[in-house]
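Have a look at this one before I ask anything.
Here the complex is missing a single protein chain, while all its other protein chains stay put.
Labels run A, B and C following the written order; every chain starts at residue 1.
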Amino acid sequence: MYDGDFAVRWMAAVAVAVDREAGRLTELDSAIGDADHGANLRRGFTAVAEALAKEPPATPGGVLAAAGRRLISTVGGASGPLYGTLLRRAGKELGEEPAVDREGLARALAAGVAAVGRLGGAVVGDKTMLDALTPAVAALSESFAAARSAAEEGARATVPLRARKGRASYLGERSIGHQDPGATSSALLFAALEEVAEA
Amino acid sequence: MYDGDFAVRWMAAVAVAVDREAGRLTELDSAIGDADHGANLRRGFTAVAEALAKEPPATPGGVLAAAGRRLISTVGGASGPLYGTLLRRAGKELGEEPAVDREGLARALAAGVAAVGRLGGAVVGDKTMLDALTPAVAALSESFAAARSAAEEGARATVPLRARKGRASYLGERSIGHQDPGATSSALLFAALEEVAEA
Amino acid sequence: MRMLINVPETVVADALRGLAAAHPELTVDVERRVVVRRDAPVAGKVALVSGGGSGHEPLHAGFVGPGMLDAACPGEVFTSPVPDQMVRAAAAVDSGAGVLFVVKNYTGDVLNFEMAAELAEDEGVRVAKVLVDDDVAVTDSLYTAGRRGTGATLFVEKLAGAAAEEGAPLERVEAVARRVVERSRSFGVALSACSTPAKGGPTFDLPPGELEFGVGIHGEPGRERRAMMTSGEIAEAAVDAVLDDLRPADPVLLLVNGMGGTPLLELYGFNAEVRRVLAERRVPVARTLVGNYVTSLDMAGASVTLCAADEELLRLWDAPVRTPALRWGR
Partner (left out) sequence: MRMLINVPETVVADALRGLAAAHPELTVDVERRVVVRRDAPVAGKVALVSGGGSGHEPLHAGFVGPGMLDAACPGEVFTSPVPDQMVRAAAAVDSGAGVLFVVKNYTGDVLNFEMAAELAEDEGVRVAKVLVDDDVAVTDSLYTAGRRGTGATLFVEKLAGAAAEEGAPLERVEAVARRVVERSRSFGVALSACSTPAKGGPTFDLPPGELEFGVGIHGEPGRERRAMMTSGEIAEAAVDAVLDDLRPADPVLLLVNGMGGTPLLELYGFNAEVRRVLAERRVPVARTLVGNYVTSLDMAGASVTLCAADEELLRLWDAPVRTPALRWGR
């Protein structure tokens, strides 16, 4: 069972990973976007980790919802509202439960991913974060490791795709051959989740 | 004896030389100035050659004076009024004489150089065109070849100098180690003169 | 990369401090990133709020003032602002007559402004939104996030701003803004990449002798790479791309916009070519604006925006405006 403290540690691990990988994310965004994805997420998850360290909500649902709100009010760009909605929606789904099992977490995140799809209007194959998020939440009912590797696989699978949503879509054919930055950062989310769960 | 036709051929030869060396002059001016000396003189002497080809004055004095006026109204920058004054003053000095010997030409050009000194306020050693012009007109009483090599020697001698006039003076110490573009173009004037005289 | 900055993290805050120092006629909340005209809210007047990533200056903060925007929300460099900024801006400028959000069509701007509109409406502010999407370089817009918003933003902010200043109600101001969007199209090229503070260098490499054709204003590569063209050839390509999509029945407002790194000398020369091409295509030009207005940091390049201006739009264009970057009339 995973409690509020677990969720706080997850978010802190994401912050560390995003900080470490910010350069790579920005590099990927510079190829088919506007070179800010790393800086965006670093700003956002640093704020999330700080807020949670100061006033950690008691429940995992409370933590994820707070993290989502914080992302929305600090990131901006496309990824701010999208990641913010992912976590906020997942948090709301978890409700007031003091702890949740992996299955429950998977269901909540699936609701979050669905909300991301509704908000951004993208589907799997559009070369967005959904290409990593969707297979990852599906695999999460199996194991944390499966979720992580599904996310990574999904991110890699964006390389040959032509973007149809977000900024990369303006490039048309020229978006082909590059890995989507948002899908790449989504994989970091699930790597951090596995790391914290196995620790 | 050198007549109006000779003066026209001199100016035409200068135009050819300046056109050929424009890149080098601009390169020199880019090191310690504003990278336009080649373009400036090319514009000016092209206009001079065109004007003289259309309506060549009969006397060498008339030709040089017309060339000087043309430089003044087409070049701009520092070199326009200075070279313009050099030729205009020399032309006036020659007066209405239908032809002139080398001595006479040397005297007239010396008057022109003196006018350049008065107009620009520079003296030999200030790292300007005067460093080539002054020794060249002095040597011209000897021979055309002596004038040419004195001008070239004078231009080369500007390399170690610190500029005290013109745009290069703003560089202070940093002007040292570069050959002055105006002195370099002055050497072209005397190379063209020798070429036309020996032809 | 050499930039005139302290550290990348503070560029936006530093710029806002400098804006505040230079323009006492603006109220600048540096901390919360909201720029408001000093006399807001103006009683009975519909308020215009815009915003977007920084790096496009003078857009948007330079267009705050009588006759144009009531408030601007600058985001991080090339990153749309967050909803909190827009909600705060709306609250600061709403006189009760409602607020129009002017939104450039980028996923980030759209999503953040949408969230902001919901939140502001929760707080009792009437909000209308207009989406600016003028960039014809994005052709297959069914398979993209839609056309980008670029130069036409200036036209929307000026013309809708003038309508609001005249006292038009929210529906009218919104309708003017929509008409401007419908009647405006842009096309841009880049002769160099720009350098963002976060990346610390050029956002892409452009081989010598090539240019990016059909670019936006975020340092992204263009739709295609072409061999370098002359100013006249670029003018032909850009004008024709715009006219392919917009057949103006009225004389046009023309914006020849620099991306930031192209000298004004070149920009005026480009304007000469654009005017030549427009004359050849028999498109009369009513008004021209040449300058760096919707920029992409230090990117070299330019864009052409046309707006088919009926009589009302022309009158609104000529109406007085008093902002840091655009200023005429009384």
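Everything below uses one rule, namely that a residue touches a chain if its C-beta (ideal position, glycine included) is under 8 Å from a C-beta of that chain, and two chains touch if they have at least 3 such contacts.
Only a predicted model underlies this, so the values are computations on that prediction, with no experimental measurement involved.
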item: Chains shown that the absent chain touches, full complex; value: B, C
item: Contact with the hidden chain (one of C:Val36, C:Ala168, C:Leu243 or C:Leu289); value: C:Leu289
item: Candidates B:Leu119, B:Ala145 or B:Ile176 - the one touching the absent chain; value: B:Leu119
item: On chain B, residues whose C-beta touches the chain left out of the figure; value: 26, 30-36, 38-40, 43, 72-82, 119-120, 163-167, 169-172, 174
item: Chain C, residues in touch with the chain not shown (by the definition above); value: 2-7, 10-12, 14-19, 21-22, 54-55, 57-58, 62, 77, 191-192, 206, 208-211, 228, 230-232, 234, 256, 260-273, 275, 285, 288-290, 292, 295, 297-298, 300-302, 327-328, 330
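Here, only the chains that are shown with their structure count from here on.
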item: Chain A and chain C, separation of their C-alpha mean positions in angstrom; value: 31
item: Interchain centroid distance [CA atoms averaged], chain B/chain C, Å; value: 53
